[in-house]
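One protein chain omitted, others in place.
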Amino acid sequence: MIIEKTIIQSNNQIAENIWKMQFESPQIAEEYAGAGQFVNILPNDDWNHPLRRPMSIASVEDSTLSIIYKIFGDVTEALSKKKVGDAIELLGPIGNVFTKWDSNVFPILIGGGVGLAPILNLKDQCHVADIDYATIIGAKNSNEQFIDHDPENKIYLTTDDGSIGETGTVMVPLDKIITKIDNPHIYACGPEPMLKAIHDFALKNEIPTQLSVESYMGCGIGLCQGCVINKNNKAPKEHSYHEKYSLVCLDGPIYEAEDIYFA
Amino acid sequence: MIIEKTIIQSNNQIAENIWKMQFESPQIAEEYAGAGQFVNILPNDDWNHPLRRPMSIASVEDSTLSIIYKIFGDVTEALSKKKVGDAIELLGPIGNVFTKWDSNVFPILIGGGVGLAPILNLKDQCHVADIDYATIIGAKNSNEQFIDHDPENKIYLTTDDGSIGETGTVMVPLDKIITKIDNPHIYACGPEPMLKAIHDFALKNEIPTQLSVESYMGCGIGLCQGCVINKNNKAPKEHSYHEKYSLVCLDGPIYEAEDIYFA
Amino acid sequence: MKRKISILPKNSIEIGQVSFNNPIWVASGTFGYGTEAPELVDVEKLGAIVTKSITLHPREGNPPPRIVETSSGMINSIGLANIGVDKYIDEMLPIYKNVSTKIIMNVAGTDLMEYVEIIEKIESVSSDLVGFEINISCPNVKKGGMEFGVDNSMTAELTSELRKRTDRLLIMKLSPNVSDIVSIGMGAQDAGADAVSAINTVVGMSIDSNSGKSNIYTTYGGLSGPAIKPIGLAAVHKLYQKLSIPIIGIGGIVSSNDVMEYILAGASAVQIGTANYRDPGTGEGIIDELNQTVENSKWDSVKDMVGKAKLLS
Partner (left out) sequence: MKRKISILPKNSIEIGQVSFNNPIWVASGTFGYGTEAPELVDVEKLGAIVTKSITLHPREGNPPPRIVETSSGMINSIGLANIGVDKYIDEMLPIYKNVSTKIIMNVAGTDLMEYVEIIEKIESVSSDLVGFEINISCPNVKKGGMEFGVDNSMTAELTSELRKRTDRLLIMKLSPNVSDIVSIGMGAQDAGADAVSAINTVVGMSIDSNSGKSNIYTTYGGLSGPAIKPIGLAAVHKLYQKLSIPIIGIGGIVSSNDVMEYILAGASAVQIGTANYRDPGTGEGIIDELNQTVENSKWDSVKDMVGKAKLLS
């Protein structure tokens, strides 16, 4: 893990409210271990927003690292105003990576909303490793999409309003394709309701599933104990530590579905 | 008084840490009453710095208003990073103006540090009105100067280190020229120690003197009662209001020397 | 048109017997006597104006420096500079007759008798004031009533003495600089206050690290602005759990989202303070925004939202 002052190489809007930013970040790129890891961004010196913002790594090529982000509030808005050549401080790479995707399994990659970044990253990795996989991408409507619905290539888009791809949530295509696949492994990242639906589906159907979860982070490096998620530990002892909760920044952000639950 | 969203027309460094900014500000220009008035600037939406920053008007030409500012802290630093075309919100014009400069008197204009703006403004006004005047400008060193030492044209520069013009404070040339002038009137703006020296000089020598003072401002419009300066009222009653203190934003920023004192 | 939206009965609220067009008020000491800003603002849109603290005698206030900015806040030590109650009666009350905005007079005193005398003076003349807000919590006057603000029995005593002397709204303004704000609020309620407002400023200090000088003449001053919003929200929420009278939320409000937070926490109305210095039209803007926000929400009106924060535990 390194704090690196990087230089912005590009910063472009790719869909409604969704931007892609590339950094010249040789040190973090060097330590980077794979899809799932994230960086903790400090967009400015402004103490009005004391905390860094975690962002999944969407790709690493040589010394160039990219993120895909959605404008939510002040900090992501400020991020969108940054210019090529501006300096920006990243802390990373942080967290664990998606595992067990290899030619013995059939990965189903599911991304929703801003949860696309690590999924697209894993998609690239599968592609490079020549592993056959399917991709399901969910969005509210077509404006938030920047990938084509392409069922022939097993890329399924869904929108809440049906404005593009299939109507409904990612569960619609998932339900359809799951039965046709041998040894499916699900890899998912997205908003909590989506993860919860996939989580329940995975447990019910006993499909090995890795979820990349989000939580509010104070530090990203294990100092604050703020970023916990509920562990699926049926019987924590009365006086226990880290049996009920797990630190997403140190132990995550990727969990086997059976290890966690959503309140 | 108006809150006007203006557009930055230029923003250039003119000396070490000193910048000049021009705004397209038709409404405030329309209401503008003369040298001495100021605007209260809101450089950004950042609540880390809740308060506006007061800046003297350095010139108004048609709908273009200018300020001259020194980088002191966060907000003036942010100001210096603004680009031509950026929008910026001004509240103004605020405050009273220098008076009694006409062909019956000989104005001595004295500016120090960031107190230059209103003095240069008054200088322009005297020039346009074809009134003979002298100018004394003080600075720490030559790097902070952007005006030429030109005794023939009665422009006297002083620097603490003598790196340009005369060595010492503005009091050096003031002392020299004052005796040669008929009916001198002093107009001064600058740091408190300078104003205090001029204040004492003026009272001792009974020279009509107007000082443009600074004070920490909460609002600039009479709401907060924060911006007071000490009134030179020898006998305020026990229960009085505004006999001991004056609001710089409503009653100033320009005071006759005998009306105020510096603690 | 705009004006019309703002007086939709939807966002009207009642405190005691008085109904207000909307819950957006401006806070004492941050909007002068209500007569300073009209050039820049449509004050008639505001739910109410709380005028600056008035004392029995005129006061010059504290020597400068009186204010300094801090991270997302400011410290002030104005020292209750004001024209005094007699001038308030002579000069302000007549003006208020021509203003349709509801005016609440904020009152400060150094001891019980001063508060009483002020109220009696006001009640002895005719006026359109809808009520009093009693400042028992100004941190930067030596004897600025601070004794009342930290003690619940003294707060109760003051409240009941004033209650006897007025039928107008009686709002006790609480200090956050206490171990237990709820017990003081209870004291006010039990003694007959119509409402409490919370919070006044938080005791703070600032030093110029270069010169080593205090940035405030009186050393300590009152911290306000967005920095203290979490403190104000906690105070309002705690009060709401125990009190049955309305609570008026104050502290760090700059947007309609902030107002929503306060209302969800339990405020029936809110006051905007420091934000007025940056833009005296903040309240006006928020009123329009709030109407829109409520329109788009699942709530029928602001009143429905009061105290409806969903707790997780």
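Letters A, B and C mark the chains in the order given here, with residues in each chain numbered from 1 onward.
The rule is simple: a contact is a pair of C-beta atoms (placed from the backbone, for glycine too) under 8 Å apart; a residue touches a chain by one contact, two chains touch by 3 or more.
The structure presented is a predicted model; accordingly, all values stated were derived computationally and were not measured.
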Exercise for the section: Could you tell me which of C:45, C:102 or C:237 touches the chain that is not displayed? Expected result: C:237
Handout entry: Residue among A:13, A:167, A:183 or A:225 touching the omitted chain
Key = A:225
Fill in the blank from the handout: Interface residues of chain C toward the undisplayed chain are 63, 65, 70-73, 75, 150, 177-180, 202-207, 209, 211-214, 216-220, 223, 225-231, 233-234, 237-238, 252, 257-258, 260-261, 264-265, 305, 308-313
Completion exercise
Per the touch rule stated above, chain A touches the missing chain via residues 1-3, 42, 47-52, 91, 215-219, 221-230, 236, 238-245, 263
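Definition applied: only the chains that are shown with their structure count from here on.
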Exercise for the section: Measure off the straight-line distance from the CA centroid of chain A to the CA centroid of chain B, and report it in whole Å. Expected result: 55
Handout entry: Contacts with two or more other chains, residues of chain A listed in rising order
Key = 47-48
Practice task
Find every residue in chain C that makes contact with two or more other chains and list them.
Solution key: 71-72
